[in-house]
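For this depiction, one protein chain was excluded, whereas all remaining protein chains were kept in their positions.
The block that comes next holds chain A.
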Amino acid sequence: MSNHPPKITATHVNVWYGAKKAIDDVSIDIDQDSVTALIGPSGCGKSTFLRTLNRMNDTVANARVQGDIRLDGEDIYSPDMDVVQLRARVGMVFQKPNPFPKSIYENVAYGPRIHGLASSRSELEGIVQTSLKRAGLWEEVKDRLSDSGTALSGGQQQRLCIARAIAVDPEVILMDEPCSALDPIATAKIEELIHALKGRYAIAIVTHNMQQAARVSQRTAFFHLGQLVEYGATTEIFTNPREERTRDYITGRYG
């Protein structure tokens, strides 16, 4: 599979919302060179798990995370960890595109500016251009960078959000159902983008669309009732899953 050590190593992770256990003893490695898809029925914990990887659960009242999650061997729940820095290293793209109500340029420039990644205006412009190019949006917006980000189409907004995540030079990109609000063409563009970004960034994607998981990922993890039921090569999971629960879910027999 990968020649590199895993980018993220999660070991015996448990998550509670108040008294309710949402994640039950999940251990998983996220590869540097792969796209990892997290699939499972609603409420199975896949999004919750994704959010533990850049401590987005910290913002949820009464959420409690236990276990060991390491980014390049570094404990991300250590008291020494700078959470703002962590979220720059582990970026996130959400279900609904959520550009800032600012210009296209500002949407992308905001992150590098507050993280001090550019020392001059031209350097910042360079970052904005590179990020928009990598997000496959540059050609569509280069002549109207001062237009509002919210004026773009849904698919363009989502790619803008990906450009925004890329702009702070992350190592990992987490995507939580990034295409569920998009039409098939916009979805295909995002999937093509995921393919292009693979290798440069470690990518983990939560999706309800089985075909999408099959199309974009090399590794697939199936979650059910907070547990990791099966984790393996995507081709295996979709042609010959080992676990009956996985099979029933992906073939539409989940009751």
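One rule holds for everything that comes next: contacts are C-beta pairs under 8 Å (C-beta built on N, C-alpha and C of every residue); 3 or more make two chains touch, one makes a residue touch a chain; residues count from 1.
Assume contacts and distances are computed from a predicted model.
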Not-shown chain resolves in UniProt (candidates "Phosphate-specific transport system accessory protein PhoU", "Nitrous oxide reductase family maturation protein NosD", "Sarcosine oxidase subunit delta" or "ECF RNA polymerase sigma factor SigW") to "Phosphate-specific transport system accessory protein PhoU"
Out of A:K102, A:H115, A:H208 or A:R247, only one touches the absent chain, namely A:R247
Where chain A meets the left-out chain, the residues are 210-211, 214, 238-241, 246-248, 250-255
